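Notes to accompany the following structure.
Just one protein chain is left out here, and the rest sit where they should.
Coming up: subunit A.
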Amino acid sequence: MAAAGASGKTYSFKAVLLGEGCVGKTSLVLRYCENKFNDKHITTLQASFLNKKLNITGKRVNLAIWDTAGQERFHALGPIYYRDSNGAILVYDVTDEDSFQKVKNWVKELRKMLGNDICLCIVGNKIDLEKERHVSVEEAESYAESVGAKHYYTSAKLNKGIEELFLDLCKRMMETAQAEERMKGNGASQSTSNRRGVQIVDDEPQAAPAGGCCSSG
């Protein structure tokens, strides 16, 4: 997926948005891509798949953000969504203890299935509702550190922390991709294992490497 060769080429990343329904995943993405919140004039038809072109330190990055259905009944479909993704944004609502618990479950699952190839971001959304906070700062940050994820605070309503979140994620994914390239450069044969598409069998823990060479977006 993370296709990029020499420095002149475009990196193409896929990031999935995970989290319970109503934590504000959609608002987060809409704010990032359209800079709008609860606006009647949003021109986008949908906020489930968004593509953003970035230029980070002179390198072109194509970031595809995949929203996932957060309802509990769709939890089992997770692997189909996050297969081959380079990054995962795990969103919880700071006023909702349960949603943080869900994030913990996702982290466990992602690490089990994809190992350390995936960059994890844990995002506490809705910090504009500071008064009703139910997830403590220390707890969330220490947890994120313990699983090798980065923690962010955002507010889609006030447009806080969102730009930073995505920019940081892209930088980290670039680092991972570059590290992988170097690995490959050291004699490893060009991997072809990664060009398989999405398959319906979702119970095989196929740890696909996050780097590839096939798709230069």
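One rule holds for everything that comes next: a residue touches a chain if its C-beta (ideal position, glycine included) is under 8 Å from a C-beta of that chain, and two chains touch if they have at least 3 such contacts; residues count from 1.
Definition applied: contacts and distances are computed from a predicted model.
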item: From "RAB guanine nucleotide exchange factor (GEF) 1", "ER membrane protein complex subunit 2", "Exosome complex component RRP46" or "Proteasome subunit alpha type", the hidden chain's UniProt protein name; value: "RAB guanine nucleotide exchange factor (GEF) 1"
item: Hidden-chain contact residue, picked from the options A:70, A:124 or A:161; value: A:70
item: Contacting the left-out chain in the complete assembly, out of A:12, A:99, A:125 or A:155; value: A:12
item: Subunit A, residues in touch with the chain not shown (by the definition above); value: 1, 3, 5-6, 8-10, 12, 14, 17, 21, 25-26, 30, 40, 42, 44-49, 51, 62, 64, 66-71, 73-74, 76-77, 80-81, 84, 192, 195-200, 202, 214-217
